[in-house]
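The complex is shown incomplete by one protein chain, all other protein chains being positioned as in the whole.
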């Protein structure tokens, strides 16, 4: 099984560091004079290798930077730039697409509207798969570029630095933290490397709850409200990651204002943490809004905003494309690094491709283990409640059944292995007896292969009723309609 | 004039064999360890050559496999993946497109919605043209992959075999045999190599009549109804190709059921022919249905169906993409070879490109002659009745006039050289005298250059009337509007 990167968590901290050292090397050996952030020329390292870029959602930057990276490495590309022009328009599933394309290319980059699509692709392909964005879920290579940009910003006198420079950095995440897949991948990575995360969400666009819970559980993040900070003694800020959460995440005012509304003492606390090292601005993901969800007061990062002393040395980052949330007056400001951030896409993606294609030896070790109590998956019973999850799409249900990580035993908590949405089932049942009981306290008494969970009693009752009417089926083939 | 492949009949049996031997060699020399069906690496054979892939209908597999094949050969590609983004949107004709693109590339692969479009492209280009699907007409390189897959399935202990292994194979064709261009190309090829064809069409989607007639006339196929089989003495099945046609091709039940409804004796006959060697399933070509033509009972090939002893060693094939007609429970069944079939697209297309680009010497000899009595073509008179034929499109009529092979003298039978639809004209006329006579018995008394045929008397009368009103024109320039 080839190593794939569908989530930033598919790479360990050491592996990320190794990829960045390789990117450093490409920038030294193939850098553009006067533009140390840009790769030029063509190596022969990936000679004879083909990358397939399958973009079933619009993209310029990500697709072109992957193709540029592969060409700079000496390889070749075949490309799907448009969902309308593909067999997906004829109803082809993700699993089928990758099992065909793996025969035409040595690695696959995929962008897809369904959340978890890249994970499905990786499960079915025998060549490396890279997630270039799966709905609102993750965009791990953007996160690699973001991390690399942060790391570069701390370079002293041109000497390379390691990822330890991210520890205790104060990073403001700004804008649509709800739908932006780039910030979801980024926030986990920042937490892993020990940066302090200061979310300043646009009104109504705070992080989804599951992101907050995951930060706390998996990365030991300590969420602090403004009141918490107020109550802390000076210099008492924790050594570990600080996760500052706004008091009222859905208030109808700019969080930027909320920020400035902090008491002087609170502001002093934050300043004592050193100034803000980076402001990561994101556009409103209009294409993922529900009807009526439009926001009129989306906040803008501009020169005036950055005049605050705390932002004096803040790197202003943005995954691009921007709309109105990042003012053009920053384009010539030394703090505006978003075009460099885009430029780093080439050396960083070159290094990732080289690692996954095993062109650079010993880069990738054992993939990091998921932190889970157990793995749960049944064709019947609870399914992911996220309507955008790949397991909830009719086409993909031809072969996909729900699968969850059991991430907490008590209360029993499931995380969808595809889209990471979490839920707590209320009912335990058994395949063998087909009877259910309310409450999940005793779930570990049931052997995993016999365990069937339900979100609530209604669902369990419906399933029981359904089972009585229809013959039992093989759970892995529940969607097969026989011709007889 | 470069050799082109617009129909599977553009290649002789020997040429197909030569192409397959070259594909064998690519799989040996460039095969992937552990995956003997997949090519890897890059040769330098096609260094300096450019392939243009013009896909004016959606595709993933065919376009990407052609591009992968060209890259693996050492060549380069330029590509149109989307009709909307091309000058076709500005009304450019096929002839003009290829006369431009032939200057930019050394060979052209074209997919186009009009039936016969690839033939037009080949007629106007001076570089080799390959048909990658022209409407519901043909898809000859898919057929090459299909034939290669069948051939490979008969390989003994890894030793290569020749196309003689197809003789007397029992091949079930399953599903939409009406619109599926892949099965049209395939069925002729199977007939040419002596395989027995067992069509199990979905209700309402039997082979078009002209396919059946052509099988009989050009390939000496003997259609047998279930009653015929019943009447045959044991072991009396003909040595040549057997074409088993269902009794009632339009009945509203699954043909699969019809099959099982055969008498025991009939089934014994078929079993005596050896088990089924391959089941070739196809999806319903929804995009080619007329409104209201939708089928609800499209048959599915699944594990249960294949439990019948006759299918014990049947290779399950599918040109992909599949929708619901091929169950995912076959994906791990040893008989499911459809992903291998897709993988063979690369070595087979490499070999075809190498042959047409003359990179491998002496592969292609004289193109096979069309079996025709004579060639007929006049700007006036009978035209192809197939509304999807390239000659029936307003844009292409700027330069194209109808052309037919006279494939039978009595009754006078025409086959459109572009889309292969057949018809029998009822009226003979002369350019010189402009008078017509009913009946075509004496058509050979008129010199070909003076001969004008009409589908029926109405058309002839209308044309006569029209001619009296307008001055005579040069037949090759009938659409020119003078500026005076």
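Going by the order they are written in, the chains are A and B; count residues from 1 in each one.
Keep this in mind: a residue touches a chain if its C-beta (ideal position, glycine included) is under 8 Å from a C-beta of that chain, and two chains touch if they have at least 3 such contacts.
Here the structure is a predicted model, which is why all the values come from computation and not from measurement.
Which of B:6, B:97, B:131 or B:149 touches the hidden chain is settled by the complete complex: it is B:97.
In the complete assembly, the contact with the undisplayed chain comes from A:38, out of A:38, A:154, A:210 or A:430.
Interface note for the absent chain: among A:5, A:23, A:49 or A:301, the touching residue is A:301. Across the entire complex, the residue among A:4, A:65 or A:153 in touch with the chain not shown is A:65. If you put the hidden chain back, the residue from B:154, B:304 or B:398 that touches it is B:398. By the touch rule set out above, subunit B reaches the unshown chain at residues 47-48, 50, 52, 76, 78-82, 84-92, 95-97, 99-101, 103-106, 126, 398-399, 474, 476-477, 479-484. Not every partner is drawn; the one left out touches subunit A at residues 35, 37-38, 40-42, 55, 58-61, 64-65, 67-68, 71-72, 77, 79, 81-82, 84, 254, 256, 283, 286-287, 299-305, 320-324, 327-329, 331, 339, 342-343, 345-346.
One rule holds in what follows: only the chains that are shown with their structure count from here on.
For the two copies, subunit A and subunit B, the CA superposition rotation is 120 degrees, given to the nearest 5.
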